[in-house]
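Below: one structure in structure tokens.
What you see is the complex with one protein chain gone and the rest in place.
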Amino acid sequence: MVRQFFRALASPRSDRPSTGAFFKAQCGVDLCHALLFEPGGMSGTRLASHALDAYKALPSNALEIFLDRLVDDFAPDPKRLAVALESYRAQPSPITLASLQAAVESPRQELFRRLNLAPGGTSALIDLRHEVLQTLEAHPARSVLDLDLLHLFRSWFNRSLLVLRAVDWRCSAAVLEKLIQYERVHQIRDWQDLRRRLQADRRCYAFFHPALDDPLIFIEVALTKGMTGKVQPLLVADSTVSDPQQANSAIFYSITNCQPGLRGISLGSLLIKQVVEEIGRELPRIRTFASLSPIPGFCRWLRSEDARGRSSTELRTHLRSLDEPDAKVGPAGESLKPEILRLCAFYLLRAKWGRAPLDPVARFHLANGARAERLNWMADTSEEGLRQSIGVMVNYLYVLADVDRNHEAFARRHEAIASRELHRLAHASQTAASNAPAVGGMARTA
Amino acid sequence: MVRQFFRALASPRSDRPSTGAFFKAQCGVDLCHALLFEPGGMSGTRLASHALDAYKALPSNALEIFLDRLVDDFAPDPKRLAVALESYRAQPSPITLASLQAAVESPRQELFRRLNLAPGGTSALIDLRHEVLQTLEAHPARSVLDLDLLHLFRSWFNRSLLVLRAVDWRCSAAVLEKLIQYERVHQIRDWQDLRRRLQADRRCYAFFHPALDDPLIFIEVALTKGMTGKVQPLLVADSTVSDPQQANSAIFYSITNCQPGLRGISLGSLLIKQVVEEIGRELPRIRTFASLSPIPGFCRWLRSEDARGRSSTELRTHLRSLDEPDAKVGPAGESLKPEILRLCAFYLLRAKWGRAPLDPVARFHLANGARAERLNWMADTSEEGLRQSIGVMVNYLYVLADVDRNHEAFARRHEAIASRELHRLAHASQTAASNAPAVGGMARTA
Amino acid sequence: MVRQFFRALASPRSDRPSTGAFFKAQCGVDLCHALLFEPGGMSGTRLASHALDAYKALPSNALEIFLDRLVDDFAPDPKRLAVALESYRAQPSPITLASLQAAVESPRQELFRRLNLAPGGTSALIDLRHEVLQTLEAHPARSVLDLDLLHLFRSWFNRSLLVLRAVDWRCSAAVLEKLIQYERVHQIRDWQDLRRRLQADRRCYAFFHPALDDPLIFIEVALTKGMTGKVQPLLVADSTVSDPQQANSAIFYSITNCQPGLRGISLGSLLIKQVVEEIGRELPRIRTFASLSPIPGFCRWLRSEDARGRSSTELRTHLRSLDEPDAKVGPAGESLKPEILRLCAFYLLRAKWGRAPLDPVARFHLANGARAERLNWMADTSEEGLRQSIGVMVNYLYVLADVDRNHEAFARRHEAIASRELHRLAHASQTAASNAPAVGGMARTA
Partner (left out) sequence: MVRQFFRALASPRSDRPSTGAFFKAQCGVDLCHALLFEPGGMSGTRLASHALDAYKALPSNALEIFLDRLVDDFAPDPKRLAVALESYRAQPSPITLASLQAAVESPRQELFRRLNLAPGGTSALIDLRHEVLQTLEAHPARSVLDLDLLHLFRSWFNRSLLVLRAVDWRCSAAVLEKLIQYERVHQIRDWQDLRRRLQADRRCYAFFHPALDDPLIFIEVALTKGMTGKVQPLLVADSTVSDPQQANSAIFYSITNCQPGLRGISLGSLLIKQVVEEIGRELPRIRTFASLSPIPGFCRWLRSEDARGRSSTELRTHLRSLDEPDAKVGPAGESLKPEILRLCAFYLLRAKWGRAPLDPVARFHLANGARAERLNWMADTSEEGLRQSIGVMVNYLYVLADVDRNHEAFARRHEAIASRELHRLAHASQTAASNAPAVGGMARTA
């Protein structure tokens, strides 16, 4: 029966064109059923391969149907669940609890485990979750797929299986081209650009997983004298390579998640910590570990209700100039610098999303236990840098000895750790705006 | 607080000697609590390491307490479960179902996931389950630990992470000594013995897992002319090495699980299939793939109620001679050969455990889709071979083209696939014993 | 003393500017003397490193002096040689012969052996020979350097140390960029172009040597249906990748020596034979192994004395059009095709350099034991292809069973092995030109 469906899938009858998508989706679903429920028959691995091939071959309209069928057809059986539930209520015991646990688990999880038997299964399931995430807003019922996959990925991508590897010019081209492809923070223009980022005064590290060829996440580091506050010099492909033995600082200038389908699996924090240890071992003279980070939400916040009363007319004029989509974007005048830096410190440390920082990058680094150390004026003069944060960037400092304590303060008391200077600036902004209405958090709906 | 407990664990106060075991177990449990419930504090990886170290350092009386505390303290919260349960009953929906799923999952699973963050975590958890399994009979409540770990291991040891490797004399000594240590079927006496089993007319394959140094399971194969029916010649350390290009058969003469803590994770069937493919690729002249397998339960069955009416007085006398623990065990007389082979065929094909074959090795190979092909008289003349099966061994034949079909027949219809000759022998035995009482299955309590 | 020289080299005294080059060369020579003659002192490896660094730092005028000093200062000692020579003449014996052998060996060889102790020594010596070869015409006395280095390279690059490696997209970027850099036959434009040449329907192999990071030589192969006769389709970066399992032919379309300093070390022939074996093992369906080769000297020959009487007025007109450096070069008219192919066959098989084929590529493949199989009209329509051979290319066929015999016929009897068709064409050309003056070999001065 299985083979029949699979053949049908490969060459759908031409006399049923209108139901083509439905029919193809049905074939995929049937293969999933076979994989999950048929005792014996074709070997599991082969059947899983067929089911995955069927899934991958689905045209987009059939895929939509297929996803909804995964939601409906592979949910826990309500009757079995009801029985288990009543047994447990009647007499709570390890045995009735075990039955309840078994009955409540979504059969999808076992289905996904079996699909994972096929070669390339892990990668295909990551793609499947990516697909689900992208359509989740329009199809909220699919959140069960999201959760089931996330639950499995938490196990499959547990840290004991993550492999940290230094990435350099001796690495496989197949891996290196992924860096070019995935890098979002500061795009890699071509192989020459990539090559510069892998030379002696740079480091690049990535987490790999045994079941995947591609990296999961990677970080780019510049070895510098002093804590760099400007990013463009780091991105010049033909700049002089400096001697790493002379460097005293490691600047994380880009960190990129490669697998959108792994959203929710925390990798960045672990990566940074391991990289700090690696570099510290290799180059003991390096004492300063810091990011040079964008502030992606700064201008958006400046335009928000929350910030309105705080900014000068001159700044608002500048903000409006950034709004014009076709205009060439210029830097803000130096006269605005004090105001902008004050507001930026305020934004980073006091603008909240729930009880966490509103800025997503700040949220990430502060939760990691880093300290917001220094604002840098005219730090990213690219068009995107000027548009999103008027060119301001921030260094988050990683002091290994403090990271656990900072993390704890952040996790327990929502305390944003920052340098005295940043606190001073944020406070100055508060005072400057004392006549303005009180600043609350934004609604947690971003 | 965590550190305080850990220090306490390292040097328990001498004024509380009587409660030492309890106190140490408590420290371990406290670290587990901290790992699971404390937001922030020490980094997860470090805390997990501490908890594992504490666990490993437990003396046996403390370990007993610790295991029971894992059962009691990390079960689902009954109140939270009751609430989720009522919500779901009141209004079954994806949301109430998700809450129920979350409430019913044992917090132990998350605990184990976090323990797995520590270096060596996977290996320690496998040992933990081994500990649980060994004490399960006396402590049936610990089955929840067993199940929670098994559930996780199913994910962590999914096939996409198993790595098949040929093991030969060029392998690491650290791996090879594991073979010596683990091999149970035909013990490896020393390095010379091992070396012989890795030479040109042999193959050895193992599954490895990225989070473990040790192999999970390994198989030993002899490349021979014809389907070998005697095992001792394969075990002679100084026998002549024959040319593998001249061989036409691959004989699986030993398959060994190395991790008792992974019981229930099926590895053997997959290993055999992949090994058949590997050898077929490397040596296309090899057409016959078969095991040379022990029949561990044959004599035990001959002595059972089930078999009593079937055997001759002469055979029963021989069986009694095998019972004497200190006596030197000899082979059965040739006159008994027809009767023994008939009964052996009957035992393999018709004696049942539930609906499956009573013999565990038969159960394994027949479930894999192999065919019981040939009985071999005086095949294992070692003392153990004579005691457990009067020296008889059996070849199970793997014909790749039939394996799926056989497996299906076995899985669906409990059909034991065997050669015509074996069926004939089993039938002859049945007839011979027609006056005897009907043969039923043994109670499924082995 | 050594250190003093080395310091001098690093910072030459400013009061001796006119003798700067001389002085720097002298420092290099002094370090070589120290390396060769000073018993003890600085360790050999360190001294060799210093000497190499000194050599590498020489500006070009100092390098010229340095090379000449290597010729003069490290030749065999004439007095010692005279003594050894007389002893041998007076009484030839193993002992006097050994003395003579020792006295006649150039101390340069020992010097080069010791320089090779330094990290990067082998690579530097290859560069040194490249330098010598480039200036040999102007400085014929340097041929002794060339010969001494070649003698050593024959030992150092003996075949037992050559490592054949498949080069594909999983290889190190550091290796792959060498391919882009070295490829001369059909230039690799960029990484996309390279990537296409490494996909499933292509193979690339290279020889590596343990003391060098760079490849020594590499070959590019296309897996095709039938013996391809046109090269441009192989060079299109975005062409469709075909299934290698469907291919029946392996076409060598480029072979590139990467180390000009290794001239005279024969690598290509061995590479082709090993690649034929590798591909034959991996893809047993491939039965045809052939090059698709340029004919670099065809037009040059057509313009030579040797060919003058053979060509038609029309062809000569076309040849003149190819001469104009700035004009766009077009293909020859179809009406010229028979004449051109006849002349081309004649050129390949009968135009000689000494007793060997005049065309260098023909010389290479025929000496390897290949057979000139087929001429291809409009096979290379690039400007260079049209200029050097009016777009004609040739397939040399490698039939492993015949290669040794062909090689022997070529080596002993200077017989150019070719297909019947090529012989026919060459003969037709001969007949057509019967009124023309006899064709002799070109003087062996190319």
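First chain written, first letter: the chains are A, B and C, and each begins at residue 1.
Please note the rule applied: a contact is a pair of C-beta atoms (placed from the backbone, for glycine too) under 8 Å apart; a residue touches a chain by one contact, two chains touch by 3 or more.
Everything quoted here is computed from the prediction, not taken from an experiment.
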Open item on the list: What shown chains come into contact with the chain that's not displayed?
Closed with: B, C
TODO: Pick out which of C:Phe23, C:Tyr55, C:Trp156 or C:Phe218 touches the chain that's been left out of the picture.
DONE: C:Trp156
Task: Sole residue of C:Arg89, C:Lys225 or C:Arg320 that reaches the chain not shown, by the stated touch rule - done: C:Arg89
Task: Hidden partner chain, residues of subunit B it touches - done: 169-174, 176-177, 190-191, 195
TODO: Provide the residue numbers of subunit C that touch the chain removed from this figure.
DONE: 39-43, 45-46, 75-76, 78, 85, 88-89, 92, 94, 97-98, 100-101, 104-106, 113, 116-117, 119, 121-122, 141, 143-144, 147, 152, 154-156, 158-161, 163, 210-211, 270, 273, 403-404, 407-412
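In this section, only the chains that are shown with their structure count from here on.
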TODO: Indicate which of the five shapes (line, ring, star, complete, other) describes how the chains touch one another.
DONE: line
Task: Farthest chain relative to subunit C (centres taken as mean CA coordinates) - done: B
Task: Centrality ranking, top chain (CA atoms only) - done: A
TODO: Please report how many Å separate the Cα centroid of subunit A from that of subunit C, as a whole number.
DONE: 51
Task: Mean-CA-position distance for subunit C and subunit B (Å) - done: 60
TODO: For subunit B, write out the residues touching at least two other chains, lowest number first.
DONE: none
